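Input: one structure, supplied below.
The complex appears here minus one protein chain, its other protein chains still in place.
== subunit A ==
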Amino acid sequence: MGEGKKKVRRKASRREKKDWVAGYVFIAPVTIGLLIFYVFPFIQNFWFSFNDVNKFNMATFCGISNYQRLFQEPDLMLAMKNTLLYAVVTVPIGLALSLLVASLLNSKIKGTSFYRTIYFLPSVTMSVAVALVWKLIFHGDFGILNTVLGIFGIEGQSWLTNPHTALFCVMIVAIWGSVGYNMIILLAGMQGISRSYYEAAAIDGAGPVKQFFKITIPLLSPTIFFVMITGLIGAFQVFDSIYMMVDPVTNPAFNKVKTMNVLFYQNAFMYGEKGYAAAISIFMFAVIMIITVIQLVGQKKWVNYD
């Protein structure tokens, strides 16, 4: 062991101690909030998953029976399939569209800030309002979509109640909603790329498409990776848009569009079986963790931090 690495233990001066105290005081609000609202519920949730918990949080220990039940759950495969399908469709398409929009808005044309605002609007709109408007668009009798299709002689249908189309409708809304937010992050990344690379490439005869793939994409890869990883985690946790657009009580498509989080909600808040619901959420936590680890390992192959 080298001399320099040896830890020298010495008494901290009064001044240093005071600095520590100040440091802890500064991080206290966030830490306390995190402990109360994230760490504690997580531990409680973990504990609940080994208990039979009723509506009113009265728990009786039941070992791993919640997990046994989960692996016999008839809807598990369907919910996993829907969740994966949702993630695999919305994240790449959303990312590609955001990249396209971001690079268009990064060019020197008039009115970019106007368009940036327009594209960002879905992110600052209440999701309930968004769901309501899209429900009207997809409405079987009076929807705009069917009216437009009718002009071209295509017969429309009730998109949100058809089990084959309902999930795709939700996906379209999700992609539409995510473009603005992703675009802002990607745009920030793009503006960090020095113009001199593009100038040099242009002199060497590279067109805009070649520049995009040879300069923008590699230099933007850390940002793309960030957008992808947060997007995937979000997609695996999708709940609100499905719940609001496909009503659990009246919509006949509901049983076919269940995702893992919808399954969780159903058990926790419709049936009052919170122990079982906790097991579902722990299972999802493990799945998301594994996928994120794979991504973190895989990123070494394509993400360029230089």
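Methods note: contacts are C-beta pairs under 8 Å (C-beta built on N, C-alpha and C of every residue); 3 or more make two chains touch, one makes a residue touch a chain; residues count from 1.
Assume contacts and distances are computed from a predicted model.
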| item | value |
| --- | --- |
| Protein that the absent chain corresponds to, by UniProt name, given "Bifunctional protein PyrR", "Carbohydrate ABC transporter substrate-binding protein (CUT1 family)", "Ferrous iron transport protein B" or "NADH-quinone oxidoreductase subunit J" | "Carbohydrate ABC transporter substrate-binding protein (CUT1 family)" |
| Contact with the hidden chain (one of A:117, A:147, A:255 or A:304) | A:255 |
| Among A:12, A:39, A:58 or A:118, the residue in touch with the chain that has been omitted | A:58 |
| Sole contact to the chain not displayed, among A:44, A:65, A:112 or A:162 | A:162 |
| Absent-chain interface as seen on subunit A, which is shown | 22, 25-26, 28-29, 32-33, 36, 54-58, 135, 139-141, 157-158, 160-162, 247, 249-252, 255, 266, 269-272 |
